[in-house]
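The complex appears here without one of its protein chains, the remainder shown in place.
Order of writing sets the labels: A, B and C. Residues in every chain begin at 1.
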């Protein structure tokens, strides 16, 4: 109704006038208060943090975490036979038969592990130990990997007094980001990864419009700080840009029996 | 009209009530003011922007810009014989003898151009045209490059109906960042780059603690948006991490006579 | 010349030796190739860039742009009576009756403009001129604004020899980000904004997990470089975090008749 719209317009005009008048008044005699810069929502959710125990390097799962391995079984995982999405996405995967002993699951030749659940942005905690008995050298010693969203490998390797190319070290985003330090523990000792991961963005043309970003602490020491991941992990050649949605956590079998425990993910 | 004035009064009252209620909810008696969120320094410097002329694609230099080429001579440049810092940093370079014709300087076989001045963070404007007479294909057509801080190549190439690998296209950070679009003009037409560059950070161990970041408009179309540069441009193999301070602008000679004009830099 | 040919041979030999030595040092027998770091997809879309004309400050729309105003009519817009989402999202808005004269549309007291189309990440070009006849001062002179996704205001103001609080200047993200420079043109002269915008991310709890980021050129001069926007534009008090999806472009009426032309958006 026309009458109404006139009234609304007048109201808006008055409001504008009132505000500008107030503004002038306050500019001359206004009193600043602490409350102007307080905000009350959204309220961050309450989370009960985990605790450190004799069987953890880092904390047990916080209350809002998805537990991928609690020491009992591999029910949260399926077996896959390759690491690149072209293979694992098509794999008709069966149960993961990695052995579980004393609360630890061990990678086993021939099969990698893919989490049943898929994730976008997340915080991940995972603990690993490379074989106490040292065999091989360089990339051949205690090699495994944690694939973020099934595509981007955070390298696992026994790098204790065992040099290799720096973009393939433990703590590296394999062939993409050199770690800032080498805080490796000795073979056979438990080590921990704390990972903060933000998924990449893609546009309709299939181009990456923002990187995946990752921050990583290895044994409590910063090794990646908001590192940009520009494409899939490739052994030969360059990272590939492949649009995708949510993705799983993969644990790589690379022929060395690496133990894992206390694996949890907090979707962000 | 009476109806209106009643409505206005109601409107004002409602407004007053709404504001004071909200305010009370958040603090006991405090009065919020617009001034709490005003700040008065530091004051951004006044810059007289450039203007568009018949001889520019983009504007003439803003008042605070360092002009690297104004159409007259190559005095701001020296000649170098290689593109990687290992060579150009040691080169006892002489005057750049690229020919200047009609306000344009042309790359000439055998010598690249290095700016005498060096820069950290900057905004760069540069215009180029690839040869009107099309010869060669792929990387062999209208190839040149703008090296940021003398190390990171923003590719120049005639990509008009001339495909090549996408991380080597015009608008790419060579072998590091695919452009978001291909807004190439035809061979022989003037094209423009507007570049916003932030230098990388290195720590005492020589590791890169933050990337170089670059945003690029090619002919006014976004081709790079805060792209992360992780190391030096390499033809073979991976980017190298080499700590450095301020660096020059390099214009590459790649055997094709590419013309340049209206080159200016604003240190940020 | 014999001397030269000897030198060339030596040069080639040295080159061969250098390459093979390096290669051997890094691997046993492997041969590095340039192709390892070439990638061929995804292929960036071809875009025909715009051109500069007598009636533009910047280019006409590139071929993939959504044109919001081409000088003829305001069909791409509706009228709204407030600037905050709480009001404009509910407004049963009618046609925008801003006058169009000589290819320019002018903001008119009482009504702001909201684009019918909504956007996520985008590149925006817009040209504006504040009144040639100078009236008022500070925030009262040539005030308008471009609201990105309807929530985050890129300030429009006549700041030519007209100081105000620096987080409210032209080129600022109003009360959130101070511009890096003040490249204002004189009142009545056409000015241009080139804006690169990345939408924020929110999680299920309604918290912002990544900022909106914006890069802005004003008259070709950088005023915002990947600035982080942490919440809605507020006149009084702090930015608010309000989860949202795609959003429109809003042009604010602030009581001063500001002219606009050549408005286009490229979804990224």
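Operating definition for what follows: a residue touches a chain if its C-beta (ideal position, glycine included) is under 8 Å from a C-beta of that chain, and two chains touch if they have at least 3 such contacts.
Given the structure is predicted, the values throughout are model-derived calculations rather than measurements.
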{"item": "For the chain not depicted, the shown chains it touches", "value": "A, B, C"}
{"item": "Option touching the unshown chain, where A:67, A:93 or A:181 are the choices", "value": "A:181"}
{"item": "Sites on subunit C contacted by the missing partner chain, in the whole complex", "value": "3-4, 7-8, 11-12, 15, 23, 26-27, 30-37, 167, 175-178, 180, 203, 205, 207-209, 211, 225, 228, 230, 238, 241"}
{"item": "Subunit B residues touching the omitted chain (full complex)", "value": "26, 35-39, 41-42, 44-45, 81-82, 109-111, 121, 139-140, 198, 201, 203, 205-207, 209-210, 235-238, 240-241, 254-255, 267-268"}
{"item": "Residues belonging to subunit A that touch the chain removed from view", "value": "32-34, 36-50, 52, 57-59, 62, 64, 123, 125, 163, 165-169, 171, 175, 178-185, 194, 196, 198, 213, 215, 217-223, 225-226, 234-238, 266, 268"}
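We adopt the following convention: only the chains that are shown with their structure count from here on.
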{"item": "Best-connected chain pair, where connection means C-beta pairs in contact", "value": "B-C"}
{"item": "Whole-Å gap separating subunit A and subunit C, where each centre is the average of the chain's CA atoms", "value": "31"}
{"item": "Residue list for subunit A, restricted to those that touch at least two other chains", "value": "23, 36-38, 203, 205, 207, 209, 238, 241"}
